[in-house]
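Heads up: the structure comes next, in structure tokens.
Here the complex is missing a single protein chain, while all its other protein chains stay put.
Chain lettering (A and B) follows the sequence in which the chains are written, and residue indices restart at 1 in each chain.
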Amino acid sequence: MIKAKPKPMEEIIDNVKGFSKLLIAGCDGCVTVCEAGGLKEAKVLAAALRLYFTQGGKQAQVDETSLTRQCEKEYLAQLSDRIDNYDAVVSLACGCGIQYLAEMYDKKVVFPGVDTCFLGVNEERGLYSERCQACGRCILAETGGICPIARCSKRMLNGPCGGSEGGKCEVNKDIPCGWELIYERLKTLGQLERFETPTVPKDWTTSRDGGPRKIVREDLRI
Amino acid sequence: MSAETPSKLQRMIKAGHLAVTSEVGPPRSADGAVIERKAELIKDYVDAINVTDNQTSVCRLCSLAACIRIKQMGLEPVLQMVTRDRNRIALQSDILGAASFGINNILCLTGDHQHFGDHATCANVFDLDSTQLAMTVRMMRDEGKLLGGFEFEVRPQMFIGAAANPFAGPNVDIRVARLAKKVAAGVQFVQTQCIYNMDTFKTFMKMVVDRGLHEKVAVLAGITPMKNVGMAKYMKNRVPGIDVPDEIVKRMGGVPKEKQAEEGINLAIEQMEELKGVEGVRGFHIMAIEWEEKVPEIVKRVGLYPRPQLAA
Partner (left out) sequence: MRLQYPPNVRIIEVPCSGKVDILHLLLAFEQGADGVIVVGCMEGDCHYLAGNLFAKKRVQRVKEILDQVGLGGERVGMYNLSSGMGPRFAEIIREMTQKIMELGPSPIRIAKGTAVRAAGEVAA
């Protein structure tokens, strides 16, 4: 899922301090799972902002809500009858949701309330780590189910590099060497021979290098 | 080492001599004279001079320009090229440019992550990795083709090199396998990571020889003389992928401070003498980090001076 983290309060306050009617819009999707932007976080942010405005002697209305998914128009439409009550919206959805909300209500000022970070897993509560860079052409079949693009700091396709030591990446000892993980997995699977065949340069057009991407599924469209 | 190029380094190896290379790190300024000064110091003692490419991700005068200078001094440069900073368009373009100046050696590297350097907030590229860069150079040289498919007439005559690190993880087996992979990608010579752990290196070389890889790739053993015990400790503890055994730290620390530099040189010379007898070692790559002036002494004391002259 998409992983995000709450933006620093100072930054949010700095964005919204000039407004007096604010809606904090959470999203029930990915950001709820990583506890960055669900209804709960929307309530906490709204309460904090109310305290901020009140202690500063300013009358401000700060309400909270959460939408099933901010990346879908049907759910964003749930705001249509009340969005005009607000001067600005702080969206706690991922970057997709924030943009789609802004796109749908194009006259409304929309601020981000989270920093959208990566596609990752929940290792445990409060510990999320990256697994996929959405390059658009999955090579996991060749690499023992471990992605070198997401998990090698240099996204090498023929690793591990000479900086791999003790199973750790040269960048920092908290990062497992992606290629060492691949090696161990291929060994377990009895597929080490894959190591000796050079992998040719990757076609990055399906990654962000091809420009903004789109999936058109004619089989699904009417 | 199938493809023959005009590379002096390649011819030296082919003639059966133990090759000697060293490196010049370009300055962090536009002062080209620094390169000439450093090259001047070592030119009579080496067969080719590597020029590092923004090593440790610190921005410096570019490797290509420095190589051209060295070439214009009548010397033999080895163009180090990392894939961190340039995509395949820029890499191939620089290779064509280098070849147009008669540069005949390239060392294909992925490069240190920018996190180490002076521009840690930059975007990296890593469009290719070192192995893929070697494949690309081979394609340009042997097929006269760019990665995009364009075919051209005047091909870059590059002797293709890469790095090999017998000491990095996960183990020596995979390090040999990765060398085999680089050879399969077209690599003709490798310069190894600095060797301090002789046992690991010998294990590596035995596996290389057992697989017959030494027939296909010339291994130049990497030597970095230690300046003092501080450097030994730093390399042991702080530099990923370098294996400095305790006894070396102990030995460096066992002599008075003012004698440590000399001890470091002695150690390097002993290592080289020992390495001469290791099957598959075809020469040395001396990386005297900001200590280029010691290269002549090392080469002389190890009996590799004067350098053999090749027939033109």
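To be clear about the criterion, a contact is a pair of C-beta atoms (placed from the backbone, for glycine too) under 8 Å apart; a residue touches a chain by one contact, two chains touch by 3 or more.
Remember, it's a predicted structure, so these values are computed and weren't measured experimentally.
The absent chain, not drawn in this view, touches the displayed chains A throughout the complex. Touching the missing chain, out of A:K5, A:R50 or A:K108, is residue A:R50.
Within the entire complex, the positions of chain A that touch the omitted partner chain are 9-10, 13, 40, 43-44, 47-52, 54-57.
The rule we apply is simple: only the chains that are shown with their structure count from here on.
Centroids built from CA atoms put chain B at 41 Å from chain A. Those residues of chain A whose C-beta lies close enough to touch chain B in the complex are 153-168, 170-172, 177, 180, 183-184, 192, 195-201, 204. Within the complex formed with chain A, the chain B residues making contact are 84, 88, 110-113, 115-116, 124, 126-132, 135-136, 147, 163-165, 168-170, 174, 177-178, 180-182, 184-185, 193, 240-241.
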